[in-house]
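The structure appears below as structure tokens.
Note that this complex is displayed minus one protein chain, with the remaining chains in position.
Moving on to subunit A:
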Amino acid sequence: MKILVPVKQIASLDDQFELRDDGRDVDDDYFEKDLNEFDHFSVEEALLIKEAAGDAVEVVVAIVGDDDADDALRTALAKGADRGIRVWDDSLADADGIAVARVLAKLVEREKPDMVFTGAQSSDFGSATTGMALAGLLGWPHAAVVSHLDYKPGSATAGLRRELEGGLEEVMTIRCPAVLSIQLGINQPRYASLRGIKQAKQKPVDELSLDDLGLGDDDVRPASNVRRMYVPERGKAELITGTAAEQAARLAEIIKEIRGM
């Protein structure tokens, strides 16, 4: 029994940043990189199933990314995943969710997992694409934005809830194997222990190229092309300056004025 959890290393921006010379992305000197917030929850959900089943479950984390992405993969391994897979090729530099899904589909063929969990979206681009595109390519049952899951290894179906707008949830049954995209709040993700972090360094990570997966450059062309990236003109708040006491006094005035007090 195996659960595959594809994760992503996301980039957040420093306060000040500059665009690349071609104007199509941010210069990567300004990135701070980290494991995608949603992936903490998808990894945790797989680990909870593993623990409830008495360890007869292998949790494999996979990432599509360059050497840098090793950190995010090790973060997931440190929580208790069994092993990792990292796929990279320079032709993946412009990959979007659909291109990444093509890579992951090959990994699923290779690993033959019983379930696949992804994050519902990434906290940098929020495309909400990769997991469900993967399901489409595999022809697997799928559900997005899963906020509750009842699944026992080996069962033919899983019970789940998906979180809809306004806090309403839909209760559904899904045939397994399935690809599920996991929503924030489904569990309380653990922090890696010091021992876990130490062990993660020793855990096996397969490093694969596109060629190893039988894919060519044409297979990972993105479904869209970025013409340009730019910083939008934003509304500017009227700043209230001064000491905390002065700022609070002005805030109190604003409240009283608007409340007609």
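As a working rule, a residue touches a chain if its C-beta (ideal position, glycine included) is under 8 Å from a C-beta of that chain, and two chains touch if they have at least 3 such contacts; residues count from 1.
The rule is simple: contacts and distances are computed from a predicted model.
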**Item:** Absent chain [UniProt protein name; select from "Phenylacetate-CoA oxygenase subunit PaaC", "Electron transfer flavoprotein alpha subunit apoprotein", "Na+/H+ antiporter subunit D" or "Cytochrome d ubiquinol oxidase subunit II"]
**Value:** "Electron transfer flavoprotein alpha subunit apoprotein"
**Residue of A:35, A:116, A:174 or A:208 touching the missing chain in the full complex** = A:174
**Message:** Using the touch definition from the top, which of A:52, A:93 or A:255 touches the missing chain?
**Reply:** A:255
**Prompt:** For the chain left off this view, which of A:91, A:127 or A:199 is in contact with it?
**Reply:** A:127
**Fill in**
Interface residues of subunit A toward the undisplayed chain are 11-13, 15, 17, 26, 96-98, 101-102, 120, 123-137, 140-145, 159, 161-175, 178, 181, 184-185, 188, 223-232, 234-240, 244-245, 247-249, 251-252, 254-255, 258-259
